[in-house]
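Left out: one protein chain. Kept in place: all the others.
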Amino acid sequence: MSMTENSMSAEYKEAITSLLFQLADDDFLYAFRGSEWLGLAPHIEEDVASSSISQDSMGHAAMFYQLLEDLGAGKADDLAHLRSAQDRSNSILIERVNGEGYYMETPNYDWAYQVVRSYFYTQAKRVKMDSLCESSYRPIAEVAIKVKMELYYHKLHWETWFKQLMSSTDVAKKKMNDAITLVMNDFGDVFSFGNLKQKIESNNLLDSEEEMKKRWLASIGPVFDALQMEVPAIPNHPVMNGRNGEHTKDLDEALLTLSEVYKLDPVAVW
Amino acid sequence: MTSLCNSEEEKLAHFMHRIETGDKIEADDWMPEEYRLTLIKLISMHGISEIMGALPEKEWVPKAPSLSRKLGIMAKVQDEMGHGQLLLRVTEDLLKPYGKNRGDLMQDLFNGDLKFHNVFHMKTTTWADAGIIGWLVDGAAIITQTNMLGASYGPYGRALQRICAEEVFHAQHGESIIMALAEGTNNQKAMIQESINYWWESLLMFFGPASKETTGSSKQDLTIKYKIRTKTNEEFRQIFFDKYIPRILSLGLTIPDSTIKFDADSKIWTYKQPDWNEFKKIIKNEGPRSQERLNLRRTSYENNAWVRDALSAVVN
Partner (left out) sequence: MEGVSKMTGEKTFYQEYEVFSKRTPSSTFQHQFSLLAPNEDMALILAQENFMRREPVADIWIVNRKNVRKMDAEEKMTLGRLDNKEYRTTKGYGYLKKKWRQYEQQVLDEKEILSWGGERK
């Protein structure tokens, strides 16, 4: 089945719009959190390398916002900068701060959290992009094919960090395990489609939530086996579901920062 | 040339001959201590300034006012970290005989032995500062860096080749931010003018004093003697005026120095000297944001020490 904008039913458009906001907001916030790390990574070479991942992800967000703009949802920059927290669809996992402290003052960022969140998120994103390549909505399938190309590196990067820190000192293992707990506590909405689950799934936009959870577990399985670790369980019912506009104060603070200049004058050219 | 030279004088004569004939010195080659120390001082400061210089601009990375600005400034600050990487690698190889490595350079920074450029001690207040840094601070840096592309020390010249290629993007990135503001609303225009007013003195200081009489010390004589660079601090500053004053004025902005003027006969700009005592204070880490930026660098370095410790390998 293939859909063009002309033949799109109201329900189909609602479903695709909702899905695009989830994908765009995830990557936008993920890149934003990455950009707060810029200059502060544990190693200069790593700082340079992981900034490319943040840039790639911001680039992916821009492509998804552009698809929304094409659907008449508004200007891509407005969608990224002006929407309030309750209108955002990103996962709770992605909005969480990198650690204590504002980036302009003395942030105490946690590299273990950065590695675990990034690795698990990247694997989830790969599962989604694989599935989206077969989407009934051609424009999103075309973007997914492009995004997939850059995820090979993201995956290798974060998997290398994950495996190495997990196989190192007791201090590192403790920090990594703590980070896994934190990340998995928030993982319940990563594969959720929120209130539009039925519409998104029935219109063949991508595979079902359950199917993608299985693929995600399978994708990290070999790494966990090699480390002789139990694959963590995805919570069945998220305490908060970002897909339905439920968010923490971390998102409010992030939005204040990322839109500070834009909101000085949203009609000006910056 | 004779074959192998044995005495120190012969080695030195051979070394100076190589430099004067345009040969490039490599990390493992014999070099006089004075040359090594001059290079270490110059390149370690250059490198750590890139690393510290990422911080003021980084303040505007998460805040950049559009998707494309967010992407552009991320790439730009990433390059600054990358330049730091290149230059610190060059420095680390020069430090080998002293048994020092990157960890020691970071400690030198934290305890105040390793200085960074005056401009990176300054405060940023608005998005226009991100533009002015890209446009004028990078512009100033391009002038000094391109002069050293032919430096007698090969590894430095090669690092600068990479750096200068990226600086062209940086200059245009800065110009693009400034151009949008200059053609924007009155508030946006006012924002750039305030920014130029704030940064002007720092930009003049960036090139260093005209002679060591001004501040009590200057390494420019040694760097010229060893063909690391060819021009003096004052010559750099004059080039900066040549290139940037007409451009600043063309955008309807003003220079915050009513005395500045160009003498067509001597081709020299006369201008109000910056406060060189203030300069000395700033580079002693007593500038407006020196301690905050050092603190940020130190905290992130120490917070992450467990990562480096976890992955340290045994070297044989």
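Going by the order they are written in, the chains are A and B; count residues from 1 in each one.
Throughout what follows, a residue touches a chain if its C-beta (ideal position, glycine included) is under 8 Å from a C-beta of that chain, and two chains touch if they have at least 3 such contacts.
Worth saying up front: this structure is predicted, and the values here are computed from it rather than measured.
Per the touch definition above, the residue from B:62, B:82 or B:274 contacting the chain not shown is B:82.
Contact with the omitted chain, checked across A:17, A:52 or A:136, is made by A:52.
Touching the chain that is not shown, out of A:60, A:157 or A:213: A:157 (per the contact rule at the top). Even with one chain removed from view, chain A keeps its contact list with that chain: residues 43-46, 48-49, 51-52, 153, 156-157, 160, 164.
Within chain B, the residues in touch with the undisplayed chain are 3-4, 28-30, 78, 82, 85-86, 89, 92, 99, 101-104, 107, 158-159, 162, 166, 305, 308-309, 311-316.
We adopt the following convention: only the chains that are shown with their structure count from here on.
One finds 36 Å separating the Cα centroids of chain A and chain B. For chain B in complex with chain A, the touching residues are 51, 54-55, 58-71, 74-75, 77-78, 81-82, 84-85, 88, 102, 127, 180-181, 183-185, 187-188, 292, 295-296, 299-300, 303-304, 306-311. The touching residues of chain A, when paired with chain B in their complex, are 31-32, 35-36, 38-45, 47-48, 51-52, 54-55, 58-59, 61-62, 65, 76-77, 80-81, 103-109, 111, 164-165, 168-169, 171-172, 175, 257-258, 260-262, 264-265, 268-270.
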